[in-house]
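What follows is an incomplete set of chains from the complex, kept in their original frame.
Labels A and B are assigned to the chains in the order they are written; within every chain, residues are numbered from 1.
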Amino acid sequence: MDQLSLHNPLFATYVIAATLMILKAVSMSWLTVLRMLQVKGGFRSPEDLKKTPLNPTPNPHQLEPSEPVDRIRRIQMNDLENLPFFLASGFLYVLTQPSLLLAQWLLYGYVVSRLLHFAAYYTGQIHEVRATFWSAGSVILIFMTVQTLLAAFG
Amino acid sequence: MDQLSLHNPLFATYVIAATLMILKAVSMSWLTVLRMLQVKGGFRSPEDLKKTPLNPTPNPHQLEPSEPVDRIRRIQMNDLENLPFFLASGFLYVLTQPSLLLAQWLLYGYVVSRLLHFAAYYTGQIHEVRATFWSAGSVILIFMTVQTLLAAFG
């Protein structure tokens, strides 16, 4: 069966995990926008202080850091540090033809770990909770990558 | 025809859009370097204040934020929040075998949206202009990703 066919359950598993993670990442941008509209601040460019329909009464404080906005930006930064590498690693991993069950546990497990990481970060849980979910995802990512590297030498 | 052949017009469309976006992203790094040389500042590492051929008269102000440099860095940050996910999403999307015409509109439309976003950001247009171009690209990205996710379940 074609490796990159959606009828190949291994590849379909990857596609589902990958697209969910892409949507998660893109959502952070929209959530940042939403938060900036809510607090009417957290902007970063000088031109954002110009009077416009969406910002009828600009003031310099709008360029100051805003914790509600910055929290989403930190979550997004964490995504950027992880998701692009998951997207590449997961793709190469399924090409090594692992067992479907293992691939499902790893790929869907990664998705779940990132959603839990988001929930913990968004609600301001203590670092230990956030770090646990992040670590679970990172270990999955490292495992898949090492397996793929070993397969390339095999 | 081979899905990943450059003779496959669908895949060739993706490759053209993807390589243009990669070159765009990499250009931001070089543009940051150019701006730092122009303003002789906007540096971020303590060791950048050492006297060297390229920095013959270092001074502590060189580590302060510099708006001309930071503008490029904000544009680049916006790229990092978007382009890696476009590269993955577009690739998976063309594997779902959409119509060539639709794929061309979406993939080239995305490229155009990002170039216009760059032009608006670089020249300091009001937020509404920049946001319009960003949103157009983000909606294309979300559309392709959701279509791919649905195809994986189909």
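By definition in this document, a contact is a pair of C-beta atoms (placed from the backbone, for glycine too) under 8 Å apart; a residue touches a chain by one contact, two chains touch by 3 or more.
Note that this is a predicted model, so its numbers are computed, not measured.
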Overall copies of the shared sequence [whole complex; 2 in view]: 3
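Quick note on the criterion: only the chains that are shown with their structure count from here on.
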Intercentroid distance (Cα basis), chain B paired with chain A, Å: 17
Footprint of chain A on chain B - complex, ascending: 3-4, 67, 71, 74, 80-82, 84-85, 88-89, 92, 95-96, 121, 124-128, 131, 138, 141-142, 145-146, 148-149, 151-154
Interfacial residue positions of chain A with respect to chain B in the complex: 2, 4, 6, 12, 15-16, 18-20, 22-23, 25-26, 28-30, 33, 43-48, 50, 52-55, 76, 80, 83-84, 87-88
